[in-house]
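The structure's right below; bear with me while I get my questions together.
Note that this complex is displayed minus one protein chain, with the remaining chains in position.
So that you can tell them apart, the chains are marked A, B and C in the order they are listed, and the count of residues begins at 1 in each.
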Amino acid sequence: MTRILWAGAAAAIAASSPAVWAQQKSSAEGIAEYRAMLADGNPAELFEAKGEALWKTRRGPKNATLEACDLGKGPGVVKGAFVELPRYFADTGRVQDLESRLLTCGETLQGISAAETAATPFGRGEQANIEALVAYISAASGGMKFNLPQGNPEERKMFELGKRAFFYRAGSHGFACASCHGEAGKRIRLQDLPDLTKNPGNGIGFAAWPAYRVSSGELWGMQRRLNDCYRQQRFPYPGFGSDVTIALAVYMGVNAKGAESIAPSIKR
Amino acid sequence: MKQAQHPLLFAAVAVIVSIAGCAAPAPAIDYDAATQQMMKASFRDQGIAKVDRLQQDEADAACSKALGAPLPDATRVAIEAANMKTVRMPSDGQFIGDWKVGEQLAQNGRGMTWTDASTATSSNGGNCYNCHQITKAEISYGTIGPSLYQYGKLRGVTDPAAPAAKPIVEYTWGKLWNAKATNACSDMPRFGHNKLLDETQLKNLMALLLDPKSPVNQ
Amino acid sequence: MADPMRIRAQMSGDKATVRVLMAHEMETGQRKDAAGKVIPAWYIQQVQAKLNGKDVLSAQWGPAVAKNPFLQFMIKGAKAGDKVSVSWVDNRGDTRTDEAVVS
Partner (left out) sequence: MPTRRHALSASAKLALLLLGAGILPAAAQAQAAGFNQAAFDAKSLAEVMKALGAGAPAASGDVTVSAPDIAENGAVVPVGASSSLPGVKRLLVLVEKNPSALSAIFDVSEMVDANFSTRVKMGQSSDVYAVAMMNDGRVLYAKKEVKVTLGGCGG
């Protein structure tokens, strides 16, 4: 009698796990189906078109286009620039990501104040233009592999600082980037979390941003992505183009070496 | 003789300098200090999220510095002991509240961001489903933490008030109050210790996990 | 003025599959801003598609159509080189028309 009871209990426990797995699998399949349905017709295209027009439009106090902007591969070279950013720029003496570089070009070529743009809330005014521009510029490197330069000591320093920032726990919840992105195969709710301490694969993690955010209907560049990560980490507010954001991008970008960019992608 | 010695000596010194030069072309960078400086320079106050949140206590500092590697045993033990001392058991000796309210708290991922209005515990959720499976009905759950489905049942808790259940009940309370008391570099927020949830809220989460009537234990 | 649409029209068999993305807020009128004020409804109400100037589709949309709307439909008897135009009108009376060539 006792034996039968135990056997029953064991069977009940054993039965519960596969049932849970089956359910988990079907939700994952459901989500995959949902994502596939959205991939065809990514509204990021609307931003790419707007960004391309902005790149070629005379604007700002100097009434100039951005076509002479050096994104790291020489003035005006857009294709392939995105997958090598952030990188060191001699003219500013800084390691810059795509967004901070666009602030520089906006100021030097067009006379649009970098400080003012950096202080503008996401999605408004010049910031909305930056988002369209990063959609256009990242799209021009679609399918190319990340290959951030690490030849300059400043670039190597930013990698080291980015690594430490990635593991930096603080705030009311004691979270770091690594709390969610330090291990493979984890999820928040149903969101898969890429392990950003290594190359998580083509089009995953660093290689998937900028992206159209379904939840807000906006195009987010890496700056906004990181900003919202820090918000949810319960940290204070990282400045737009601040060193911590660029150091993190260098760390993730170098880790993602060889990953194919699918930016601008579509995300929840 | 005296004069001849000098050039040799100089040559030897020059060799030493050049060897040292190859090994360290620039003065070694103290990356940890540089990181602290960078963090300080990069963030600003926004709403309730002030820059003082960048200050780390001993546990956060040690776990950050380890860059994902396990802590040395001595450090780990010391951190766990220090955090264990912070755990405060419920003032009235009651551990179990209302699992229904606990489920709502577990679902609620809000609180303490710069877009939240107040740091009061009443405006915070538990964030539990972000990382844990809890009830079977909720399929949208995270996997950063272990599954808590059947948490009480699997631990043989049939009456949380019974003396037999005491060790599990107190251990669970301690986990919620300060998870670093038993796991120095736990990723779980220290809900009681960091005043994220108050006693009543914690009791409701306790009920969700341990009340035999909770859907968790069906 | 509203941003341009993206229209793709591709032949498959004897039909052209048309995919359209429109830049529009599609605000429902049920959301509130940070100050608690209702954000007024602002959405595309009517969509018209033409093939070489001839009406082929008209649609009415409510605010439940998602932001930056997507629309896909199939035109019969189209051929490469035909012109597909799409127009929308929103509840403020704003309108936008864009055109694409069937490929």
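Details
Methods note: a residue touches a chain if its C-beta (ideal position, glycine included) is under 8 Å from a C-beta of that chain, and two chains touch if they have at least 3 such contacts.
Just so it is clear, the structure is predicted and the values come from calculations on it, not from any experiment.
In the full complex, chain C contacts the hidden chain through residues 15, 26, 28-30, 40-41, 45-46, 49, 51, 54-67, 69-77, 89-93.
Residues of chain A in touch with the missing chain: 26-27, 30-31, 33-35, 37-38, 188-191, 214-217, 231-232, 268.
Basically, only the chains that are shown with their structure count from here on.
Between chain A and chain C the centroid-to-centroid distance comes to 29 Å (mean Cα coordinates, whole Å). We define each chain's centre as the mean of its Cα atoms; on that basis chain B and chain C are separated by 48 Å. If you check the complex, the residues on chain A that touch chain C are 40-41, 43, 45-46, 49-50, 212, 217. Residue ranges on chain B touching chain A, taken from their complex, read 26, 29, 31-32, 34-35, 38-39, 41-46, 49-51, 53-56, 59-60, 63-68, 112-115, 119, 127, 129-131, 133, 136, 139-144, 147, 149-150, 154, 180, 187, 189-190, 194, 196. Across the complex, chain A is touched by residues 3-6, 19, 21-23, 25-26, 66-68, 70, 72 of chain C.
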